[in-house]
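Below is one structure, written out as structure tokens; the observations come after it.
Take a look at chain A:
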Amino acid sequence: MSTAPIIEVTNLHKSFGTNIVLRDVSMQVAPGEVVVIIGPSGSGKSTLLRCLNGLEKPENGDIRIEDRSLMQAGVKITEIRSRMGMVFQQFNLFPHLNVLRNITLAPVQVRKQTPIKAEELAMSLLGKVGLLEKAGHYPASLSGGQSQRVAIARALAMEPQIMLFDEPTSALDPEMVGEVLAVMKELAAEGMTMVIVTHEMGFAREVGHRVLFMEQGVIVEEGTPQMLFDDPKQERTRAFLSKVL
Partner candidate 1 sequence: MGKRLSVLLAAGILIMTMAACGAKSDNSSGSSSESNKNEKVYKFATDAAYAPMEFMDKDKITGFDVEFLKAVMEEAGLEYELKNTGWDAMLTEVESGKTYDAGISSVSITPEREETYDFSIPYFESTNMIMVKEDSTIASAADLKDKKVAVQGATTAETLMAGIMGNDNSNLKRFDSNAVAMLELDSGGVDAVVADIAIVREYMKNNPERKLKGILDTASFGSEFYGILLPAGSELKAKLDPAVTKLLEDGTYTKIYKEWFGEEPNIDNVLNAK
Partner candidate 2 sequence: MHFRFEIIFDYIPLLLKGAALTIGISALAIVLGSILGLVVSFGKMSTRWYFSWPISGYIHFFRGTPLYVQILIVHFGLVPACIGHTDAIVAAVTALALNSAAYTAEIYRAGIQSIDKGQTEAAQSLGMTSGQTMRFIILPQAVKRMIPAFGNEFIVLIKDSSLVALIAAPELMYWSNVMRGQYLRVWEPYLTAAFIYLILTYSLSKLLGWMEKRGVTG
């Protein structure tokens, strides 16, 4: 890869009590790259993603985002986070705020944008995810697919350099998966750097530039979707794929 990586993970180690979740994990993501992480549940893929914006604290190793280490003492984690959007499996919309306020809160409070400017941006993002008419609604009245699209708009409102997706379609009814994936696809097409943990193999193959297969806390194999899906080198990858495809 010619350009400097925007995310650089080296020798990451993380455990919960005696349970080791990440063993010596290293990976890089280039600007504009779409990296998809697949693997069985409990393989550590979500933990790896959550380490990237500091929601989990690894014990060892280093994470550099835009060449700034997360592990250094005194690092301004909130500043790094504000340049990285995250979309959760359970949406995590703020139920006491309407859709518009969900989106504008962080830009106004964290980026100190004027409310008018934040609202303009929010409305254009809502248009982008196809939910303009829901601006005044509360999260409780939205379907799962709509909620997740609002959550994506909320993350985008911070105008992040990187978007992290933690199983964004796993909590959705099957008929709503498509609308969320469509938004993500559009985002990828615009050149957003994305790291996606997902079980949607079709999506991984279609949109991913690179696919990582994780199991038991290590990256077993990585490569282009074609390489990984059509010609896996490792026995464990083959075993996993035969189960999910």
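Note that contacts are C-beta pairs under 8 Å (C-beta built on N, C-alpha and C of every residue); 3 or more make two chains touch, one makes a residue touch a chain; residues count from 1.
Quick note on selection: all candidates are chains of the complex that A comes from, given by their letters.
Not measured: the values here are computed from a predicted model.
One candidate from 1 or 2 touches chain A in this complex, that being 2. Across the complex, candidate 2 is touched by residues 53-55, 78-79, 81-86, 88, 90, 92-96, 105-106, 109-111, 151, 154-155, 158, 164 of chain A.
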